[in-house]
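Take a look at the following structure, please.
Only one protein chain is missing; all other protein chains are in place.
Chain lettering (A, B, C and D) follows the sequence in which the chains are written, and residue indices restart at 1 in each chain.
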Amino acid sequence: GPAVAPTAGDATKAPGGEAPAGDGTVYKVGLIVPLSGDAKTFGISTMNGVMMAVEEAKAEGFNIDILVEDGKCDAQEGTNAATKLITQDKVHYIIGAVCSSESLPVSVLAEQNKVVQITPPSTNPAVTVNEDGTVKQYVFRACFLDPFQGVVMAALAKELGATKAAILYDVSNDYVKGLAEYAKESFEQGGGEVAVFEAYTKNDTDFSAILSKVADANVDVIFLPDYYNKVNLIAQQIKEKGITATMIGGDGWDSSDLELDLMEGGYFSNHYSPQDPRDVVQNFVKNYQTKYNSMPDSFATLGYDAAKILIQAIQEAGTDDTTLVAQKMAAIQYSGVTGDISFDEQHNPIKKAAIIKISGGQTEFFKFVAP
Amino acid sequence: MRLTWLRTPLRIIAWMVYAALSLVIVYGVYRLIQFKGATYFFQALLDGLRLGFVYALIALGYTMVYGIVRLINFAHCDVFMVGAFSSYYAITSYGWGIVPAIILAMVVCIVLNIAIERMAYKPLRNAPRITALISAIGVSFFLEYFTALRFVFGADFLTYKRPFDVVVWNVLGLSISNITVIIVAVTLALLALLLYIINRTKVGKAMRATSQDATAARLMGIDIDRIITLTFGIGAALAGAAGVLYAIAFPQIWTFMGIMPGLKAFIAAVLGGIGNIAGAVLGSLLMGEIEVLTVSFVPFGSRIRDLVAFLVLIIVFLVKPTGILGEPQVEKV
Amino acid sequence: MALLDVSDLHVAYGAIKALQGITFTIGEGEIVTLIGANGAGKSTSLRTISGLLRPVQGSVCFRGVDLTRMSVDKIVKLGISQVPEGRQIFPKLTVRENLEMGAFTRRDRNEINDSMERVFSSFPRLKERLHQLGGTLSGGEQQMLAIGRGLMSRPTLLLLDEPSMGLAPILVEEIFSIISQINSEGVSILLVEQNAAMALSVAHRGYVLETGKVALQGDASALLANPQVQEAYLGEG
Amino acid sequence: MSMPQARCLPTWLTTLVVAVAVFVIVTMLYARGIMTSYVYNVLQLACIAAISALGLNLVYGFNGQFSLGQIGFYAIGAYSSALITKEFTTYWSGAQFSTLSWLQAGMIGVVVILWAANRLHLRQLFSRLNKALAELRRMERTILVAVVVVLITLVLVAVGAALTWVLQLGISALLTALIPALPAAAAQSVLFFLALVTSAAFAALVAYLVGKPLLRLHSDYFGIATLGFAIVIYTILQNSDMVIATMKGARGMVEIPMWTSWPWVFGILFVLVVVMRNLVYSSHGRAIISVREDEVAARQMGINVPNAKVIAFAIGGFYAGMAGGLYAHLIGFLHPSTFDFVRGFDPLIIIVFGGLGSMTGTLVASGLFSLIIEGLRVVLPQGFEDWRFVIYPILLLAIILLRQKGLLGTHEWGWLQPPHVLLREVAVTGGNPQPPEVIP
Partner (left out) sequence: MSDQSVSLLQIDGLTKLFGGLRAVSDFSAGLPEGALHGLIGPNGAGKTTVFNMITGIYVPTEGDIRFDGTSLVGMEPHLITRTGVARTFQNIRLFQDMSVLDNVRVAYHMHAGYNLADAILHLGRFRRQERLQSDRAQEFLAVFNLTNRRDELARNLPYGEQRRLEIARALATKPRLLLLDEPAAGMNPVETDNLMELIHFIRGQFKLTILLIEHQMRVVMGICEWITVMDFGQVIARGTPKEIQSNQRVIEAYLGKRRVRGL
């Protein structure tokens, strides 16, 4: 059912309302997510996750002041949002953004202004790494990179005994494109054949021509590395074409809006499994459900962990000195919903992927894959 | 200059060129069919046809309004979206059937569109045409962003529950679903109805007269406000029906769903000759076929389907500046 | 009671005051002509009567009914039909469809066909061009079409704005005789003309407008004889 | 229209004073830290929007050609200038000036081909050829003519290509010798300037080539064709990584040197406003405007209408290209989604908002446009971020409905007003009597 998403207003208590704790420093954090435009729903999920973490921290007496800005999934808007947060509101930390096209210009500004940035879901390597291979000191991400997930997906397909695959991806979305390319490479290296490797664009709704090719190629698996909304639409048409191959996806599938009966028998890699018995996971899922009345999706989960990582790094540093916080974050040992995380030298998280299987209209935990 | 000796060799060359060209064409078609088999080829044609009819359904509404008030009604695609959403709520929340859902969508769209006309276009009737266009863009933005608010439709991508089951028939190896049949039937029926209204009824003639010279039309005793309202009403009804059928064909709805099909359909209408009802359908079918055939047969086709579609549009314009069925622009000097 | 009573009419286009209080009447069965130089306000008067313009002040009464708040289509239905200046025919309708539009307010097919035949007998050229698009007609043909279209609604009062403009002399003659003929069938006519001599020769009465005001009025023959009129509008001074 | 009045100050002086004041105030406020980078950035974006909108105003406002393709030229300017400067700083192609020199040489090559084709008077050539071959049948004639066409084309292309190649070598050698010899800051400025001008000229050339055939189309058809062009560009950008890896396609082109600054933006805007104003109030400008008013009459007045249209369109493309170049170096990152067709409405909204055919209106409206969108960000309380784009169209509608001809209609301010024409005592040569007064 439709998630009832709260507005930011519900989640943000009046800043500065609480008495400053400890040394009295208020940590100002900016949050940039798309709150208008067609990526809004992803932005809201991310924000929900972040806000949950922030409130938990506040309840523990951590003095944090969060300011939300709309990045509209757009470079210019993202830049404006970031310059406003940094120069006008004087935040020292930014969580966000969601789309790589927002996160990239923000990361440049963050680096210039020594503002610590952690993006929950942007997978574009250039967010944390400069073209010359040097790392952006102040920029981190909470999600795993495309190569890892691509490899995981390909390995899973192999494990299922597939030899012939189709990969459908969105050229206009670099996350999807990245996953598709790495999955292809990895699957072919493992001796498989990618019979159909076809692109579509963000706004396509009719996939009949591509799917004719898929049907014609008689594949064992179809990789659909897109987000749940697109996958729902494609899966529907896959079914109508009478194609029965197993569908495999990435963390973009993780959503309560995924149409499970269409994906029956499919698998996807995810950051965590709701069935994971650890407290942190169970509490997160339970609290999220009570607060927002829906299951958390991957955006919410990553948003939650990103905020938690930031807060932990600040607490470890114990000051508002962003250089120190960035150093602490680079060396962090964080244990959260999406597993035990530390950062590699390129500020990408090292963590396990959970494989989720869809059967009987339910998701169930299949196994963990470590990098 | 005596050039007659050139005749025979030139003629031979000409025939050779013709023969070569014909061979290339025949071979090309043969290769297309052979590429993945005849079934694949004809299935592609069929899929293109279906997509074309979906575009046609939307294009009819655009071209209708454009033909009468010369306004590119950018808000049309958002009215279309509202139609899809209202039927969604009727079907999922109240379990309505397809027919009442379509009727509801049409009614909602008519009310909405007439309200828009009253508020955003009517005050601009004597202003430059572009002002109304900007107003339409404003309305379009408003509808998209307003309905995306939490307490309206929200920003989620909703899966549209079809009120009936999909049946896929297999005819000679080609799969045809009942959805395709419904879309084709509804589009053709609406086309016939519109053609009848515009060309045969008094109201239709009044519409055409209004579009050509509003002042003169008033002097004939035509209440042009009523005619324009009616035009927007019909346009909205078409948008409503199209919204529901589109959502049934591609069962997912969100508040920005209208933009791309709207743009494609509008361009298809222009391709066919804007303001021309039959042209809208023809242009749409062409557009659908181009897209699907490009994806099916051109290398990297799925990446460049829009590019190919628009290149074809531009080429058609260069050959026929007013679209396929558009009347040539005559100006008596 | 006169058929049409115009009293103290003021009309403005934004800041430009086109009419500054004109008063005139048209009796049942009369031909009345308005003459005056360019920009005197003749067309403005006609447009106000037919409801295209709203007066700032003053009234227009048709058989005692005030027209100034009425919409154009209602006024047409009352039996007032205007042949506008500059023809304004529908360029992309055929000649036939243009004529049919003229009969928009009428229902009876047979009567409409009768009227159309009458128009054709006045303007045989239109019959030859029946399926041509209005926009491609020559200037004079368009003028014929405009008049024919105006007659199609069987008006009680016909407002003619420069019907002879751009017509061949033979047709000018023709048009004026048609005007007399229509009038003899009981249609009242308000005629605006540059060709004052001809207009006054068919009209019963006339008004001379000067910059939005009535400068002179009287019987047509009296105006024709008036030396002021002769000098200013007949070119015989 | 303004009557001759005794002014204390000439209009150019007041206008210059205002421009200098704006420049100095912004510079000061920023330097003193009173103005944040945020406001400073938004001001630059507003100026960039103004440049692009000014170009469209020439095309639509003055020339009357409804174009939705401005965003395409903006994209061309942005990406090509970014490629040039990025190559300078990172040697992505292994050289430092090859993009710049190839672009320049290529443009000269194309212009030479066009010029030569024009000088050959091809149409006359073919009609003469046709006449000479009159005794042959149509089919046979067609073949001969086709052969001639192909030959001429081949020769022209060959000449153009050869020229381009030679020129490229020369230009590249010249640039390599000169620019690195300059002090670093100067080298950077010179290169930035070259990049902006070259890419804007490139956008203009593309506009010329696209406009030449398309400008035959009437009003809305032209609008849709240009929209098609913009979408073609957008699709090409999405797949650009297949050809030039640095452009990165949908991943977004990163690490473009961020060289744009307020003096650059304001200076270029200032120069371009002066150019536009001088153009509009010249005989060429009047020719362009007359095409908007009545094409048939304009032709009969001896105006080469297709030419007037394509010149206006190319200049419009130049402005868009310039704006795109400045944008690329302001944000430092380019993504195809920035050049989406919905964004293409922005300059159109701005010019209608300000008043079609009013340069002052365009400038004011660009400022207001940015002020509304970014102002809402500042004004709206936390929790109402998603209301920004709900309120913006409402404001837009309100203003459009209240001021149907735009904020300024066709009015201009200060030096942008039509220059005053001296009233002359004219004696009609020949001393003939004046014709008699016609009744008023």
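Here is the rule we use: a contact is a pair of C-beta atoms (placed from the backbone, for glycine too) under 8 Å apart; a residue touches a chain by one contact, two chains touch by 3 or more.
Only a predicted model underlies this, so the values are computations on that prediction, with no experimental measurement involved.
Colleague: Of the chains you can see, which ones touch the chain that is left out?
Modeller: B, C, D
Colleague: Which of these, C:89, C:137, C:157 or C:191, touches the one chain of the complex that we don't see?
Modeller: That would be C:137, which touches the missing chain.
Colleague: Among C:7, C:38, C:57 or C:181, exactly one should touch the missing chain; which is it?
Modeller: That would be C:38, which touches the missing chain.
Colleague: Please identify, in ascending order, the residues of chain D that touch the omitted chain?
Modeller: 1, 3, 127, 275, 278-279, 282-287, 289-290, 293-294, 296-305, 311, 410, 418, 421-424, 426, 428-430, 432, 434-439
Colleague: May I ask you to list the residues on chain C that touch the chain which is not drawn?
Modeller: So the residues of chain C touching the missing chain come out as 35, 37-39, 86, 125, 132, 136-141, 143-144, 162, 165-174, 194-198, 201, 231-237.
Colleague: What residues on chain B make contact with the chain left out of this view?
Modeller: 333
Simple rule for what comes next: only the chains that are shown with their structure count from here on.
Colleague: Between chain C and chain D, tell me the centre distance in angstrom, where each centre is the average of that chain's C-alpha atoms.
Modeller: 51
Colleague: Please set out, as single numbers or ranges, the residues of chain C touching at least two other chains.
Modeller: Counting only residues that touch two or more other chains, chain C contributes none.
Colleague: Spell out, as numbers or ranges, the residues of chain B touching 2 or more other chains.
Modeller: 145, 148, 259, 300, 303, 306, 331
Colleague: Which residues of chain B touch chain D once you look at their complex with the stated criterion?
Modeller: By the definition above, chain B touches chain D via 1, 3-4, 6-7, 10-11, 13-14, 17, 72, 120, 123-124, 126-128, 130-131, 134-135, 137-142, 145-146, 148-149, 259, 263, 266-267, 270, 274, 300, 303-304, 306-307, 310-311, 313-314, 317-318, 321-323, 329, 331, 333.
Colleague: Note which residues of chain D are touching chain A in the complex, please.
Modeller: Its residues touching chain A are 36-39, 41-42, 45, 90, 238-239, 249-252, 254-255, 258, 327, 331-338, 374, 377-378, 381-386, 388-389.
Colleague: Under the definition above, what is the set of chain B residues touching chain A in their complex?
Modeller: Answer in residue numbers: 36-37, 40, 43-44, 47-48, 50-51, 54, 145, 148, 150, 154-159, 166, 168, 175, 177, 250-252, 254-256, 259-261, 291-293, 295-296, 300-303, 305-306.
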